[in-house]
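Worksheet for the structure shown next.
For this view, one protein chain was removed and the others were kept in their places.
Moving on to chain A:
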Amino acid sequence: MRVTIDKSRCIAAGQCVLNAPFVFDQGEEDGIVILLKEDPPPEQEEHTRRAARLCPAEAIKLHD
């Protein structure tokens, strides 16, 4: 699985960090998404999928 993010769509709602904290972080000041792992390990895939599904801004794209 490969992950890409669209920072221009991000609204800093924090669902990604809540659901997949090893894959995503947020900017200290603006809260905008920071991608920690472009290729999450298999044990993080389910969390990453949930993060992508729950991102209200649809700013996370998964490429299987």
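We adopt the following convention: a residue touches a chain if its C-beta (ideal position, glycine included) is under 8 Å from a C-beta of that chain, and two chains touch if they have at least 3 such contacts; residues count from 1.
Basically, contacts and distances are computed from a predicted model.
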*Given the options "RNA polymerase sigma-70 factor, ECF subfamily", "Sugar ABC transporter permease", "Transketolase" or "FAD-dependent oxidoreductase", which would UniProt use as the protein name of the unshown chain?*
"FAD-dependent oxidoreductase"
*At which residues does chain A meet the chain that is not included here?*
6, 8-9, 11-15, 17-19, 25-32, 50, 53-54, 56-58
